[in-house]
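What follows is a short report on a single structure.
Note that this complex is displayed minus one protein chain, with the remaining chains in position.
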Amino acid sequence: MSPTTPTPPAAPALPAYTKKDFQSDQEIRWCPGCGDYAILNAVQQVMPTLGIPREKFVFVSGIGCSSRFPYYMNAYGFHTIHGRALAVATGIKLAKPDLQVWVVTGDGDGLSIGGNHMIHALRRNVDLKILLFNNRIYGLTKGQYSPTSELGKINKSAPFGTLEQPINPISLALASEATFIGRSVDIYPRHLMELLRRVSAHKGAAFVEIFQNCNVFNDKAFAAMTEKDVRDERNIQLEHGKPLVFGKNRDRGIRLNGLKPQVVKLGENGVTEKDLLIHDEHDVALAYLLSRIGHPEFPLPIGVFRAEKLPTLEERNRQQMDQVRAKLGEGDLERLLNAGDAWDVK
Amino acid sequence: MSPTTPTPPAAPALPAYTKKDFQSDQEIRWCPGCGDYAILNAVQQVMPTLGIPREKFVFVSGIGCSSRFPYYMNAYGFHTIHGRALAVATGIKLAKPDLQVWVVTGDGDGLSIGGNHMIHALRRNVDLKILLFNNRIYGLTKGQYSPTSELGKINKSAPFGTLEQPINPISLALASEATFIGRSVDIYPRHLMELLRRVSAHKGAAFVEIFQNCNVFNDKAFAAMTEKDVRDERNIQLEHGKPLVFGKNRDRGIRLNGLKPQVVKLGENGVTEKDLLIHDEHDVALAYLLSRIGHPEFPLPIGVFRAEKLPTLEERNRQQMDQVRAKLGEGDLERLLNAGDAWDVK
Amino acid sequence: MTTETQSAVAGRLREVLDCVTIRFAGDSGDGIQITGQQFTTTTAIFGNDLATFPDFPAEIRAPAGTLAGVSGFQIQFSNRDIHTPGDRPDVLVAFNPAALMANIKDVPPNGVVIVNTDSFGEVDLRKAQCTSNPLEDGTLSAYNVFKVPITQLTLKALEPVPISHKEKERCKNFFALGVLYWLYNRPMEPTLKWFQQKFGKKDPKLVEANTLALKAGVGYAEATELFRSQYDVPPAAYAPGRYRNVMGNEALALGLVAAGKLCGLPVFYGSYPITPASDVLHELSRHKNFGVTTFQAEDEIAAVTAAIGASYAGALGVTGTSGPGVALKSEAINLAVMVELPLIICDVQRGGPSTGLPTKTEQADLLQALFGRNSESPVCVLAPATPSDCFHIAIEAARIATKYMCPVFILSDGYLANGAEPWRIPKVADLPRFEVKFRTTPDCFYPYLRDERTLARPWATPGTPGLEHRIGGLEKSHIHGNVNYDAENHDFMCRLRAAKIQRIVQDVPDLEVNGDEDADVLVIGWGSPYGSIMAACQEARRKGTKVAQAHLRYLNPLPANTGKVVARYKKVLVPELNLGQLLMVLRSKYLVPARGLNKVQGKPFKVSELADAIMQEAKNLS
Partner (left out) sequence: MTTETQSAVAGRLREVLDCVTIRFAGDSGDGIQITGQQFTTTTAIFGNDLATFPDFPAEIRAPAGTLAGVSGFQIQFSNRDIHTPGDRPDVLVAFNPAALMANIKDVPPNGVVIVNTDSFGEVDLRKAQCTSNPLEDGTLSAYNVFKVPITQLTLKALEPVPISHKEKERCKNFFALGVLYWLYNRPMEPTLKWFQQKFGKKDPKLVEANTLALKAGVGYAEATELFRSQYDVPPAAYAPGRYRNVMGNEALALGLVAAGKLCGLPVFYGSYPITPASDVLHELSRHKNFGVTTFQAEDEIAAVTAAIGASYAGALGVTGTSGPGVALKSEAINLAVMVELPLIICDVQRGGPSTGLPTKTEQADLLQALFGRNSESPVCVLAPATPSDCFHIAIEAARIATKYMCPVFILSDGYLANGAEPWRIPKVADLPRFEVKFRTTPDCFYPYLRDERTLARPWATPGTPGLEHRIGGLEKSHIHGNVNYDAENHDFMCRLRAAKIQRIVQDVPDLEVNGDEDADVLVIGWGSPYGSIMAACQEARRKGTKVAQAHLRYLNPLPANTGKVVARYKKVLVPELNLGQLLMVLRSKYLVPARGLNKVQGKPFKVSELADAIMQEAKNLS
């Protein structure tokens, strides 16, 4: 936009923020025990460390339990309407590219009613930090199935079980050309915070699926993969440039057999780390493969599936404006109005 | 639904249809030279051969040049509103599963405004035959860019070039768990007809991208890959169980180097057919890889990317109804109204 | 409230009352709604007339003990016909300080307040933002307060049951219920039976625990000296028949199931969850054995368009949502207007605009239903007056939609949706059966040829040999139904679509006027305020004001005699839970200087406020 964009100059020196600086005065209204608390906590802990003035943060959300998130952040916040957070955020970002815009959405908000905006915001590579709280249920409306609910799941709106194949959010983000794709879990605070830091640093559309427990309507949806005692065996942490190793003793790994991933035991049948897949955040084919695997046949991949630096929509927009200005000159209203076939009457 | 679904019994013996039987009396209103004509022609030729009574065919569309398709078919037709054809079709199919429902949509209709319905219809595996006429432009509204328009393309709404990474329809269909995914070209009548026959035979959500030339607003968008003289070198026909070979002399092929596909010359450096990828319609990872390749580095894959038999939404729905009936008995209204804590007043 | 003192039983006074209003209030986690529903069921079975008003917070479970987390349930029951859950509670049962503070202002002086003293600790008070303890600081001096250590007493009574402390604490609501059962002489059996049904199979220990709690409550009330009276509210004089309690959403769902049966069509319900409409989806999804298909769509637009598709294929296509969802559906509803297919749109209205007050009631979507689409887009609009009326309106909507081949709106609201009333269960044989005719023969078939009486076009569903044809959202030629851009045809068709909806008036009974024939004031309303308006008119009459009353269940078309009715009175008052929507329609149609009584507070009218306004208006006349 024009250089008149009315952003007041940033404060000269960044205050030394603490977590408290990012806590709003609004009472938190999630159910006791909800996974949303842990995510809020992680975000509030990470914010002060990012080196960004508080007034530059905007939290945009749709509607859902998760979407109440902005109220609890002491930052700019916009609790929009169901499914539309990404479109609102796109407008914000195009109008004021210097803001750091976080979008908080749910599996219903972001993948059901908001699925189309998700695809398009991602492919446009708008510089948005998108946190999708996936609890595999509609929390706020009290327990209907969502697009990530498992086939056959029994719930309020499918008392005899759902009939629908769930969507795989990571595959979808990938097909939507997201330049950053990650996954973490509400109860992995350190992992989550690390991921959030990377998200903040990424320029472009960053999509993060966060498994989040809804203890009221879908309790323990992820317990089989994420509870303390099984976690090490059932998760695999993706690390760029490193082989895909997992297990408490880091004695298992994933290798490729043609295009089929396989779990192998290191040391068994002569398998060594060299046989394993090396994670590569730039390889979309690998990212796709990894998006398809998980509990129970495989460990659940967490971490960064893809990270790629590409121009963002708002960068391209500014650039084009600059080019047009360079070519046509700064817009002159008088000239514009008088353009074309004009004539004078004396 | 209930056995009272008011479908009249089908005619006893199938008439011997000809193409004419599927031509409606409506004047065709596409621009002369539009690729839509060829597709219409292919569909009208295939219909009589499918062994299905004409009254069972329903053509549902949204809005766009392509979406006028139903008017020209002598069959049941519903020209709905922009982007919603798939949702309407889902309702039709759930209400009357014995119909064969074809959905005709465009890159704008099906991937822009209708993108969300596309994802969800596909993942639900509704038995719909979806033909996406991809001309990489908005035809009906006279030439704005679409979600499949190339980055940088100059057009009515982007006079200085678009700023957006296009969507890859095949990748998206795959991420949406479509059970059948194919691609053909308006000017390949035989290939297209063969594909249409497979689509008709498939039970489940079938997604077909058809490259279609809009000679008025985006002429020759596909010419570099599809014109007669280059076609053999620049296309590769996917055939289940067969190696990925192409070229007029069938002397080139695609092999895998790790997860990266490569074009190789048969006979050169000792490469033989055995080194090539074998196409497998059941392998989604392969389908993903194939969805990423195309002109100019690779030949453009055409044919069937994926074909998998899985229960359809309407089958699951019927099945569940049957189960519930088996368990609770056929619904009895008197009993239903009197359920719960009722009491008598004398 | 008429009070008669009778001879004391067991040393207590026993009074007979005509009518009592009780409000339960506590934390969302306290089981307030269940307690209220149990009291309701028992009271209904006991034979009182009743009406209820549940009032939940917008959050699933706001932090325990906070004002935001307070959940309420009010019931009025009586020995006569009543129409509302009562303006102000005679009795408030408050489970914590937040519940007390949020509700005490509604209790009239000398009203009964029962509090659970165990939840008035320092932390509880802080959560409720109390700077001092309302039990001690004089806040309650004007009331008749009963301080009961409900939690402690419950825990004590449950000592023998081998369940956790937390589980025991959760039974305290039934202790309180027991106290009220004793006070109002209600039988325990229905609730005991419900314990069996609810927990019997899953966890018999919970049956025992809850039973003990309930009985302990009754026993405590009997034994303690706190309560000096017991009250009788004798059964109301009901017409003979079988009765049940019914809530509006449930009735709506049952009505849709019934409609399908009555016309022999499978019901297709396309919906996307939204408060307060979701329960219709939940209820319908349980009735697969009636051939009901429920389709939870990816959004509201898919929900309605799938319903249109189903209707095209010959099902009874229904979609349900609340106001924001209707906004999203409006483009698609217009498609149904153009292709002239039956479609029922249930709008369970809530507080707006935008997300507004999702759990609160309002009736401000009338103009949206009438005019909220591009261009001239006439539809039929109906509105139920009471929870059980939702059942009948659903059937009526189906009858009109299929007979006239058009979209029909049902404007319910949050108050009807969750409010309950005793309902005389109709005999299936007495319900209006209606025939749906599909076109099956090809001779002289034209997709837009019309029935002379209804102006409906034929319903020709795919699968029917020989009727292959095309429909769509572009303007259609008269009779042939082909795409047509002619100027005169468009004008003709626009007026024809309007005329068709107008024809429905043939099926609309004349508007009835109740009350004083010679009144100067007419009170005319629609939708859920029916009960309040009715009661307010009765009260005004009791207080000597003459008033006539009429209520619209058909909003478009309006009953044929509406103009005559409104022209007959010197003053026309239109109470609405909006800023004057029916008012606008009546004024513009009939040019009468009607005045609105408007309120948008997310809750129903109080009978007293309406009655006062009516009497005031009558006074201004003379």
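We just call them A, B and C in the order they show up, numbering each chain from 1.
Basically, a contact is a pair of C-beta atoms (placed from the backbone, for glycine too) under 8 Å apart; a residue touches a chain by one contact, two chains touch by 3 or more.
Since the structure is predicted, the reported quantities are computational estimates derived from the model, not experimental observations.
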* Asked: Thinking of the complex as a whole, which visible chains are touched by the chain that is not shown?
  -> A, B, C
* From the list C:131, C:588 or C:620, which touches the chain that is not on show? -> C:588
* Which of A:37, A:71 or A:160 touches the chain that is not shown? -> A:71
* Given the contact definition stated above, which residue among A:38, A:65 or A:89 touches the chain not shown here? -> A:89
* Which residue numbers on chain C touch the omitted chain? -> 57-58, 68, 301, 322-324, 326-328, 330-331, 334-335, 337-339, 349, 351-360, 362, 364-365, 367-368, 370-377, 472-475, 485, 487-488, 490-491, 494-495, 497-498, 578-579, 584-585, 587-589, 591-593, 599-603
* Structure fact -> Had the left-out chain been drawn, it would touch chain A at residues 1-8, 10-11, 24, 26, 53-58, 60, 63, 70-71, 74-81, 84, 87-96, 98-99, 116-117, 119-120, 317, 320-321, 324-325, 327-331, 333-334, 336-338, 340-346
* To do: Provide the residue numbers of chain B that touch the chain removed from this figure.
  => 27-32, 63, 65, 81-83, 112-113, 115, 138-142, 144-145, 147, 156-160, 216
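Methods note: only the chains that are shown with their structure count from here on.
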* Whole-Å gap between the CA centroids of chain A and chain C -> 40
* Centre to centre, by mean C-alpha position, how many angstrom separate chain A and chain B? -> 30
* Structure fact -> The positions of chain B in contact with two or more other chains are 116, 119-120, 317, 320, 324
* Asked: What are the residues of chain C that contact at least two other chains?
  -> 288, 298-299
